[in-house]
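As you look at this complex, bear in mind that one protein chain is not there, while each of the others sits in place.
Order as written gives the chain letters A, B and C; numbering starts at 1 within each chain.
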Amino acid sequence: MSSTFLNKELPIILIFATGVIMIASYFVSAPEIYLDPLASNLSQAASLVAAYATILGIVTLAIIHINHVVKRTKGQWIYSIVALALALLMIVVGFIGELGTHPYFIWLYQYPLIALDTTIYSLLAFYIVSAAFRAFKVRSVEALILVVAGIFVMLMNAPVGAAIWSGFPTIGNWIMSVPNSSGFRGFIIGAAIGAIAIGLRVLLGKEKGVLGRS
Amino acid sequence: MAIGGTMQLIAGRVFGAIFLLISFLIVYFFMTRAVKGSVPKVRKMAGLEAIPESIGRAAETGRPVHYTPGTAGFSGAAAGFAAQTFAGLSVLTHVSRLTARYKVPLYVTLAYGEHIPLVESILRESYNLEGRPEAVATETKILYFPIATSNAPYASGVLGLFERIKPASNIMIGPFYFEALAIAEQGFIEGAMQIAGTAMTYQIPFFVVACDYTLIGEEIFAAGAVVSQDKPLLGSIAGQDIIKIITIALLLGGFILQNLGVDFLSLLKF
Amino acid sequence: MSSLEKLEKIDRRIVYLILIIVVAAVLLRPIGLPIPISASTKKYYDAINSLPPGSVVALGVDFDAGALPELGPMLEATLKMLFNSDKKFVIFSLWSGGPAVSTIYLNKLKDLIESSGKKYGEDYVLLPYIAGGETAAAALAKDFKNTVKNDYYGTSVDKIPLLKNINTAKDFALLITITAGTPGVEEYLRQWVSPFGIKFCVGALGVSAPNYMPYYTSGQIYGMIQGSRGAAEYELLIGSPSTAASSMDALSAGHIVTIVFILLGNIVFVLRKYSRKEVKS
Partner (left out) sequence: MAISTDPSVWVAALLTIMAYTIIYKDNPLYKLAEHILVGLSAGYLFIQTWKMIYKSSIVPLFNGSGILFGGITIVLGVLLFTKFSKRYGWLSNISIAVLVGTATGLTVRGYLFAQLIDQVKASIKVVGNLPPLDMFNAILSLIMVVCTLSYFLFTFEQKGALGWLAKFGRYTMMAAFGAAYGGTVMTRLTIFIQRMQYLLFTWLGLA
């Protein structure tokens, strides 16, 4: 077997074969060739490969930070030490007793991790309010529709809307269930057709970016 | 429905099987046809048409152009958005040809290291094709603001850049997260002509209100295919159009038939 | 620079400060605005309530720390309702944060669990994180026990009485996911709801609820809690107002600040456009 076969063709054959098994098993019942158990085991195996890939991602991240420390990257290496040390701490505590169940492990999640993660996400509230004032401009019919729909939905979401006028939640609900629902439905159907086309391109080895090729 | 032996099509999924098979055949047919030379023509997209105007304006005012192909890497959880990044990179080939032609400084900001070599080679090729290979070093700049857990550092990096360079044109096409909003806001404040596009539905609202032109959802893939003239992709887009028309026919025809008393829905459940 | 232009380019930090002051003020001096119950929240409540005694609910805790402020109250209220009912439930997670988040709330509800008389392993069980997103969702639906192997505390699934008759998605009476996105609603729709026809309820972030509306209006999602506002409604429905309900006044205040800023920004915008035209003519 030439190495181009292993390198180029085998992966495409594997993509095609596994993809076709997953699709076929959904439409056809074929107990003679164990199609169903094959598909079931394949999805379990793929989940595990995804888990290994997650570990790979963490290792890659660690290598990036180790490199910063080794090279003493200005303005970064001290932070890299912090990141590496805390990752190590979390892992060591995680290995005490049954994996990831020790109260200290949960504590590290419950106090420092939740505090930092939610705070960073909450920064978006500031960005949104400032953009609302500085850049949310009605410059076209489209923007007008967007802003008006947005304001009605906000006055449905916030209890104050109903307190001002009972019509706000009614109109907000209508926007949610008629134009919003239909707009996203059209979007979803379009995306589903797109996914079928991308699926075919992937199965035939014609999609960019799969297998780290560009 | 029996096929042979104990093999049979599962009830309730027969219509789906047929629909999928037909869809595959249609896409395959148009892809092959495009590769053989019959490339479909894609409709005009205002966002794409506006790019030369926006870069021309930058040339007039002597202020630079900013471009970003989005903020999702190729690996891990974001891998599913790679197609959007590739669309963004395709449009960059178009943008960089124009900046090379009009001699406008071009700043490309990136959030992932793996995008750097791709962008470098795109810029080199564009400036070569325009006959100004030496200008890559002087007129283009790639700025890399790595992302840790949140995109906040990338956003603040780009905001700082905007305050410094005051771009005349800001073009952002690819997958974006919340930084979309912060950057589009700053671009608006700096008075840049802004063209944006993404398939991340949560970010589209911010682009629509803060930018002059917005490419919505699948439009970015079409735009990427148009500027790169990627034949299989263009063929696939034509194939998808036919499936969309079939779906529209099912929707309208089904609605009319069902209301005339014909049980159309049971066909879909077959 | 005209004064209008200055106002438009106002330092964003002043805007931030206004938001902080208004929200803090309303948190410290709440108004107590009424919270009407919306139909989609009521259906979420009804879906659980109407299950026959002893039914097993699949509860997907599919979010992590960042979404906790909005989804945590939904999880807490759902757990309260389930512990107070005659239903059994299996907690599992396609998000790595799920097990820690679930543990935090199970610890918080310790007293309730004790007084409810529910037994771990017979009435409820906590399963570990399952990586793989859509492939994991599909594997679970098809062969639940073989995909998880052990519960979170390391006990083999064969030794857990509650899981004895659970083999596929069909063996659950209801699927609930409280989710911050992907993997979440769409993965379950594709791999659980469509193939197995299971009844499906969702606790959604406010930001994702509009995206899920097409599935709610189509009936693929039966009941849905929409954001923190929905969480507050649900807390009221189960008669235990808590974190979400107590944040509603501040939420109203924040919304008013946002709307006022949008309107103000546009007034400035129009005035500037008008004044520029004057200068030109």
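In this section, contacts are C-beta pairs under 8 Å (C-beta built on N, C-alpha and C of every residue); 3 or more make two chains touch, one makes a residue touch a chain.
None of these values were measured; they are calculated from a predicted model.
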{"item": "Touch partners, limited to displayed chains, of the chain removed from view", "value": "A, B, C"}
{"item": "Where the unshown chain meets chain A, residue by residue", "value": "6-7, 10-12, 14-23, 26-27, 41-46, 48-56, 58-59, 61-62, 79-80, 82-91, 94-95, 99-100, 105, 107-126, 128, 141-143, 145-154, 156-158, 172, 174-193, 195-196, 199-200, 202-203, 210-212"}
{"item": "Absent chain, residues of chain C that touch it", "value": "13, 16, 19-20, 23-24, 27-28, 66, 68-70, 96-97, 99-100, 128-131, 133-135, 138, 147, 149-150, 154, 186-187, 189-191, 193-195, 205-211, 213-214, 217-220, 226-229, 243, 246-247, 250-251, 254-255, 258"}
{"item": "On chain B, residues whose C-beta touches the chain left out of the figure", "value": "13, 15-16, 19-20, 40-44, 148-150, 152-153, 156, 160, 201-202, 204-206, 208, 216-219, 222, 237-238, 240-241, 244-245, 247-248, 250-252, 254-255, 258-259, 264-265, 268-269"}
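The criterion applied here is as follows: only the chains that are shown with their structure count from here on.
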{"item": "Chain contact topology (line, ring, star, complete or other)", "value": "complete"}
{"item": "Pair joined by more contacting C-beta pairs (A-C or A-B)", "value": "A-C"}
{"item": "Rounded Å distance between chain B and chain C, as computed from the means of their C-alpha atoms", "value": "30"}
{"item": "Whole-Å gap separating chain A and chain C, where each centre is the average of the chain's CA atoms", "value": "16"}
{"item": "Computed distance of Cα centres, chain B from chain A, in Å", "value": "18"}
{"item": "Per-residue overlap in chain C, given as positions that touch at least 2 other chains", "value": "8-9, 211"}
{"item": "Multi-partner residues of chain A (each touching 2 or more other chains)", "value": "26, 54, 117, 120-121, 128, 130, 134-138, 147, 184"}
{"item": "Touch list for chain B against partner chain A, complex", "value": "3, 5-10, 13-14, 16-17, 20, 23-24, 27-28, 31, 74-76, 82-83, 85-86, 118, 149-150, 152, 178, 181-182, 184-185, 188-189, 201, 205-206, 208-210, 212, 217-218, 221, 232-233, 236, 239-240, 243-244, 247"}
{"item": "Residue ranges of chain C touching chain A (in the complex, touch as defined)", "value": "8-10, 12, 15-16, 18-19, 33-36, 38, 64-69, 97, 99-100, 103-104, 107, 128, 130-133, 135-136, 138-139, 142-143, 146-147, 152-154, 195, 206, 209-211, 213-214, 216-218, 226-227, 229, 232, 248-249, 251-259, 261-262, 264-266, 269"}
{"item": "Footprint of chain C on chain A - complex, ascending", "value": "26, 39-40, 43-44, 46-51, 54, 98-101, 105-106, 109-110, 113-114, 117-118, 120-122, 125-126, 128-130, 132-138, 147, 151, 153-155, 157-163, 169, 173, 176-177, 180-182, 184-185, 188"}
